[in-house]
Each structure stands twice: as C-alpha cells, then as structure tokens.
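So, chain A:
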Amino acid sequence: MFDLAFNDLNEILAMDGHGVYVWSVYSIAISIIVASFLIAKNRIKGAKRKIKIKNAPS
Partner candidate 1 sequence: MLIVGWVWGLLFAPQDAIQGNSYRIIFLHVPAVIYAELIYFFMALCALMHLVWRVKLAAYLIKSAAPIGAMITFVGLFSGSVWGIPTWGTWWQWDARITSTLILFIMYLGILTLHGSFSNLEKSDRLMSILVVIGVVNIPIIKKSVDWWSTLHQPASISVSGGSSIDPSMLYPLLISIIGLGFTLISLGILSSRSYILGREKNKKWVSEYV
Partner candidate 2 sequence: MLIMILVLTAFPLSIDISQFDLEKFYFSIIVVSLLMTSFLATEGMFEEDFEDGSLEQEFLVEQDFYKIVLSKIFVYVCFIGVPIALIGAIFSFANGVAIGSFMNVFFILSLSNLLLFNVFAFGNALSINKGAMLGVLTTLPLALPVIILLGTAIRSIQYEDGFLEISSLMIGLGFLISAIMPLIISTALKTHID
C-alpha cells in the first residue's frame, strides 16, 4: 500500500501523459486555497489597522 507508484521523478511528472492534467489541477487549486488564506489574513490586518487608527488619540 505504501510503495511508490512511480520509478523516478520524470514518471511522477509525466504520469503516463496525464501529468499535465493532474498537476495543473492541483497547482491551481492549491494557489486558490493559499490565495484565499492570504486574502483573509490581509483583511484581518487591514481591519485591525483601521480600528487602531480610529481609536488612536488625536
């Protein structure tokens, strides 16, 4: 069950001609998920900054 299904890196990338489909799907999905995390984090930062500026003694 835990044997590597491929012999070398080239086989992993090529996946018998299906590599372009598999890897493109995974890379785009990972990019979208990571981007969503970054956007959410940036929004929290931005919101906190705005609130701090608003509350700062003038």
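Per the selection procedure, all candidates are chains of the complex that A comes from, given by their letters.
Everything below uses one rule, namely that a contact is a pair of C-beta atoms (placed from the backbone, for glycine too) under 8 Å apart; a residue touches a chain by one contact, two chains touch by 3 or more; residues count from 1.
Since the model is a prediction, treat every value here as computed from it, not as a measurement.
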Would you mind pointing out which option among 1 or 2 touches chain A in this complex? 1
Okay, in this complex, where on chain A does candidate 1 touch? 1-6, 12, 15-19, 21-22, 24-26, 28-29, 32-33, 36-37, 40-41, 43-44, 47-48, 50-52, 54-55
